[in-house]
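All protein chains of the complex are present and in place, except for one that has been dropped.
Right after this comes chain A.
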Amino acid sequence: MFSSYKDNCVCGFLLESTAQQGGLHEVLKMAKGDNGVRCFQGLLVLGNVIIGLCGIALTAECIFFVSDQQTLYPLLEATNNDDIYGAAWIGIFVGFALFNLAVLGIVGVIKSNRAMLLAYIILMLITYAFETASCITAATHRDFFTRNLFLKQMLEKYQNPEPLNNDDKWMSEGVTRTWDRLMLQHECCGVNGPSDWQNYMSKFRNINSDSEFPWPRQCCVMNVQGIPVNLDGCKLGVSGYYNDKGCYELIAGPMDRHAWGVAWFGFAILCWTFWVLLCTMFYWSRIEY
């Protein structure tokens, strides 16, 4: 990369001027053939290469999160607080923009083109602002996912027989579907355990008597046909015939990975980009027309 540049460069021109102008200016003016300059350019190119690669990685990571392998999205949707998905969507576009801008930056630094580098700096600042917003959003909204949030949602929406409107119906069905799948697949019951169904009143309890259903049938240990192995054992709470552990860890785990993945990886990228941008601004200010 640098050898081809050497062939093309117009080597060694200096601006002479009278002694009236400050001496410092001329010393620091960029001589295009100077080794120090080439070293600095190399560093900037390297910085932009890393930004480009990180941009691709950020896009890939955010696409992974948005595609929601664990299908926990209905639970978030029902809390009316799915902003960590918004943060991941912003992450996809920011990553793509970072890659493109990194290419622009590399070309601009090698050609020492003032216009290109000015465009690079301005667009990078805009991208930087968006990514900052995405990281802060992901970090802030992760804090809202407490046990009590999911507990309250489960009690109010799981197998809700009388939703208030279409919106509520959609959310209740999503919550019911998700919880059924969670409890059957991961062999867990409730948020903290089966006692959630005993300690609190719920929409489920409104239509299912406590005597028949101390907890939902999905909390019972099932055989391959999907029938409880021992229904009376399950109702009595005999260990081995019902699922004892709570499902909160299985919900919080993927949400944590999602939120911290977006927030901390974005944070790392931004810390690196900060230095590259500062150096680019310095380099830009030193290019003479």
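The rule is short, and it goes like this: a contact is a pair of C-beta atoms (placed from the backbone, for glycine too) under 8 Å apart; a residue touches a chain by one contact, two chains touch by 3 or more; residues count from 1.
The criterion applied here is as follows: contacts and distances are computed from a predicted model.
The UniProt record for the undisplayed chain lists the protein name "Uroplakin-3b", from the options "Uroplakin-3b", "Large ribosomal subunit protein bL19m", "Proteasome subunit beta" or "Sorting nexin 1". Within the whole complex, the absent chain has one touching residue among A:151, A:171 or A:247, and that is A:151.
The chain not shown here touches chain A at positions 16-18, 20-21, 121, 125, 128-129, 132, 135-136, 139-140, 142-144, 146, 148-149, 151-152, 155-156, 194-195, 198-202, 205, 209-212, 214, 232-233, 235-239, 242, 244, 260, 263-264, 267, 270-271, 274, 277-278, 281-282, 284-285, 289.
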